[in-house]
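For this depiction, one protein chain was excluded, whereas all remaining protein chains were kept in their positions.
And now, subunit A:
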Amino acid sequence: MDDMTMIIEMDQVQKYYQKGKVTIKALNDTTLSILEGDVLGLVGESGSGKSTFGKLLIGLEHPTGGEILYEGNPLWKKSKYVRRKPGELQTVFQDPQSSLDPRMTIKEIILEPLYALSKNERKQKGSYDHLIKLIKRVGLKEEYLDRYPHEFSGGQRQRIAIARALITEPSFIILDEPTSALDVSVQAQVLNLLKEIKEERGLTYLFISHNMSVIKYMCSKVAVLYKGNIVEMGETEELFNNPQHPYTEILLSSLPSLIEENEQKMKGFAETAQSKTENSCIFYEKCPKRTEKCLVGPELELRGKDHMVACHY
């Protein structure tokens, strides 16, 4: 493990929101690392903290506790976001409709991230040749450059967003539900493109999605989030074949799929909800396997190679 470069290291990272007297724990004591060349998948339902995770990394939100290291250097100094190498981290958002400025041409949109770079770099990366090469690489045409976003379909817009993320030649890209607004046939095109680009440029991805099939196809590692806590984490194959946490089991079995012909029984939540206490397991409320032991919450522990689970059972 030591000979591989860590891109991201997170140590006990917290993001709490204060709403009156209530504290909302959007992300709770998260510790994980992303190695160079990894595609880490983040799954969980809405409100589980997936997007908060991404926002902390790109500086849209600041953590209320813990430390995030990017290539060994802290990303946050107090509540100030430090950009050592601008353009190193990029994001592709879910909705290409709202993430592209409708009043800018495609050329302006794609070149905009370069304004964060030094003049020299901007000149070099923003050259016409470089731009054309990039545009063609993501499957768009040269003549599109002077058009506006509304003239494009969802799939094409997402290609534009990908080109915008690539223009600064980043080493790490956060993909926040990049295909959930797209149709199946277009989703496949975009997933293929993302995979090819990763190979060509040796990128590292953080892939946020609620779609387990997409995660399984794209990611080398997966972390399952539930209410701001990582409940299970491991290599994709291992996690899908041998899920350990009850929530992961439910998540995997509730996916309507064409493949599983033999109707395996869906594993359900507990029939009656039990209110949880301060110290109990985060999943106590709905867990079908809960016992008294779970009133004192489990910690993430290693179970098998690189497979972490937060469960007593």
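Keep this in mind: a residue touches a chain if its C-beta (ideal position, glycine included) is under 8 Å from a C-beta of that chain, and two chains touch if they have at least 3 such contacts; residues count from 1.
Note that contacts and distances are computed from a predicted model.
Novice: Not counting the visible chains, the remaining one has a UniProt entry; which protein name from "NADH-dependent phenylglyoxylate dehydrogenase subunit gamma", "Putative ABC transporter permease protein", "Peptide/nickel transport system ATP-binding protein" or "Cell shape-determining protein MreC" does it give?
Specialist: "Peptide/nickel transport system ATP-binding protein"
Novice: Among A:K216, A:K289 or A:R303, which one is in touch with the chain left out?
Specialist: A:K216
Novice: Can you tell me which of A:N28, A:Q90, A:S171 or A:Q187 touches the chain that was removed from the display?
Specialist: Counting the whole complex, the residue in contact with the absent chain is A:Q187.
Novice: Could you tell me which of A:L175, A:L251, A:C287 or A:V309 touches the chain that is not displayed?
Specialist: Spelled out, the listed residue whose C-beta touches the missing chain is A:L251.
Novice: For review purposes, identify every residue of subunit A that touches the missing chain, sorted by number.
Specialist: Counting only subunit A, the missing chain is touched by 45-46, 153-155, 183-189, 191-192, 195-196, 210, 212-214, 216-218, 236, 250-251, 254-259, 261, 266, 269, 272.
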